[in-house]
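All protein chains but one are shown in place.
Moving on to chain A:
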Amino acid sequence: MKVPVPWLRELVGLPDSVTTEQLAARLTAFDLKLEEIVGGQLSGPLVVGRVLSAVPEPQKNGKTINWCRVDVGPEHNDPATDDLPAGRGIVCGAHNFGPGDLVVVSLPGTFLPALGFEISARKTYGHVSDGMICSTAELGLPGGDQSGILVLEAGSAEPGDDAIALLGLNDETLDLEVNPDRGYAWSLRGVGRDTALAFDLPFRDPADIEVTDTDGEGYPVVVEDREACPVFVTRRVTGIDPTRPTPEWMARRLVQAGMRSISLTVDISNYVMLELGQPNHAYDAAKLSGPIGVRRARAGERLTTLDDVDRVLDPADLLICDDEGPVGLAGIMGAAHVEIDDTTTDVVIEAAYFDRSTVARAARRHKLSSEAARRFERGVDPSLQARAAQRVAELLVEHGGGRIEPGITVVGEVAPRPAVTLAADLPRRIAGVPSIDLEASVAALRGNACEVEVQGDQLVVTPPSWRFDLNDPYDVVEEVLRVVGYDQVPSVLPQAPGGRGLTRAQELRRRVGYALAGAGLVEVKTFPFAGEEDFDKLGLPADDERRRQVLLENPLSAQEPGLTTTLLTGLLRAAGLNVGRGHEDVALTEMGRVFRTRDDSPHAPIYGVDRRPTDDELAVLDAALPDQPLMAAWTMLGQREKRGWSGPGRDATWADAIAVAKRLADVLHVELTVEAVALAPFHPGRCAAFLLDGTVVGHAGELHPKVLEAYGLPARGVAGEVNLDALIGAAPELGPRPDFSSFPVAKEDLAFVVDASVHAGDLQAALASSGPLVESVRLFDIYAGDQVPAGKKSLAFNVRLRAADHTLTDAEITEARAAAVEAAARFDATLR
């Protein structure tokens, strides 16, 4: 809400000693937060001047300038010479003025915010221009011919008068942030009341208006929907002189408040809205036919609003109609065809109170906000309509020469707001401010125009008609506290009962985070949005379930219409960014949630709020949400170990990608089994699936060459992704017990020749479980070549044997070795 400071000062009778900054600070403390103070930057000497002479001088560039002598008052004039009267010489390029006109002159030293620099005397077109004759735009004033020189009304001022004060050029405006619960503050009346309360001044309500000429009908009204339109008032003013201008002070206030000055009648309507907070409308009586009706729209009905948009109406839209059809979208905007024009002499003034959500929904539906809608949505004083209409009428009489027609139509009325009963000490208890006693509470509430009754240890508080925010005891507490001051709240640290620390899952997630960093991966965060383009780049088949996204109604971009199903979309994009910025060796990781649609695309229920939903209801709600597991993903490109003086370095390989998953499993003490699979976005022969109790929980391997190409990544780049929720869920409460023997080890090396298709991991597992004496098995060589038959390979293992309780005998070692060889035989492995 833009509040012109002079207007507010006048309304409240604020002492001059209170600065604008002090005013703003107090209002901020009263929940009317200052966004900024606008204006006040202009500095003089800016004076009224009378043009004595203006000599046109054509220039070489085709322009004609005026070489003027301007009387700027005795204080600023150069003395008269033989040829020239007292005044100053000024060059001016505009032509909409002449000798004798009163103009505004910025003398050297003037700072005009609209120009952004200080005026100085300068040599131009062969003269020294000793100042500038100002245009409307240069002065930052509204209306008129913006580029033309502002010519003041003859006789309205004298040369040398201070133009800043005369034109209100240095008026300041407070731009206040009004919270949605304080609808009343969208008016000078509301801000004024809070200002008076803040400075402890008596408040004279501008809405204390006597409604006159009430006998008879204003203009006939038929309200069909009394719930959506509880109050509707009309009255008529005739004989307005449409040529009368808007008073300068009124136009200025409108502009300062962020509105345009349009015509007297429209300006008065807007002025009363700003002053009292009551949106109102003046219809050209000549364009209305028949009584005004208030009803819901009919299917297919259309309306062209004042902004020249042809709108298809919704049956829930509330309309103002006449016999011909809709003349306005209630509480939001009038229709173009009943607009006031420059011939309008008779008007019908409408002031209504509309249901807040009816207006809010229609405004949202039509994506149409307006000054009126903003106020109705947040709540207009429902007792104000007749008085606001009276105020409009009186201003039309005063400034437009109109006549109030006897009679007023008032349809409906709103019951007073219900009283709120609260424990008298609630404000003190909830605010935690010891100084809030009964007296302080009562005084604060009365200052807010509440009626307060003390009944024993209870307060019965009846809020004024415009305070829609005061419904509950706690609402009342806030009103007390803002008067007492939020700065009075002491600082007391509460003592929580002993907590249980992080949950196991939270702890394990941190462990995983550190393990990923320990693996040399740099964590990044990316936006979880993705689309077909991303999935195409990953090479996902058309029927891949990772293409089935949770879609958004209102995504930021059409390319990313939904949430991602894999962290690799963001991670590979980030990898590409790094490569593009010249980092060839990149190892990235991200931990985050991905989102998977449910097959039945359920809807989440919306429950009431007057009670807790039942456990069953909550279960239904949770079941509707998409699966959103926490994942960890990683990618490694280029060198894993850097080349340099110590050697050629080592490129990241598929094995590194798999090792990361193994490492995560290790730190969580879970066992992952590895299987070879062919799956996008990986190289079909270089992808591992990780299984946890038979369920796939992730993949890793070398990225498919086409995927690398699509993302602009170097060849042989690798990646992986695992479901952390699954891994963490499987983590045992305790890690394994340390179990080792201090008896001597026996080391056996076994090399087998097997079919090339045999997986080393399977053979290793078979050896490891070939007997109780096997302590560990480690693959140390893979060979295929001349020394083994074609289609075969040699796998060589170190096998360590050890007993828990004695030194192994030769016989035991021989037996264990034989058992291992026999276990290998299942793979048709022959000892080399």
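We take it that contacts are C-beta pairs under 8 Å (C-beta built on N, C-alpha and C of every residue); 3 or more make two chains touch, one makes a residue touch a chain; residues count from 1.
Please note the rule applied: contacts and distances are computed from a predicted model.
The complex appears with one chain absent; UniProt names that chain "Phenylalanine--tRNA ligase alpha subunit" among the candidates "Fumarylacetoacetase-like C-terminal domain-containing protein", "Phenylalanine--tRNA ligase alpha subunit", "Energy-coupling factor ABC transporter ATP-binding protein" or "Probable succinyl-CoA:3-ketoacid coenzyme A transferase subunit B".
Residue A:Arg500 is the one among A:Lys60, A:Lys123 or A:Arg500 that touches the chain missing from this view.
The chain not shown here is touched by just one of A:Met1, A:Val223 or A:Leu516, and that residue is A:Leu516. Summary of contacts with the chain left out: across A:Val191, A:Val442 or A:Val524, the touching residue is A:Val524.
The residue touching the chain not shown here, chosen from A:Glu153, A:Asp457 or A:Asp610, is A:Asp610.
Of the residues in chain A, those that touch the hidden partner chain are 28-31, 33, 179-182, 356-357, 360-361, 364, 377-378, 429-433, 472-475, 477-478, 481-482, 486-487, 489-503, 506, 510, 513-514, 516-529, 550-556, 562-563, 570-571, 573-575, 577-578, 581, 583, 585-589, 591-593, 595, 601-607, 609-613, 618, 621-622, 624-626, 628, 640-642, 644-646, 649.
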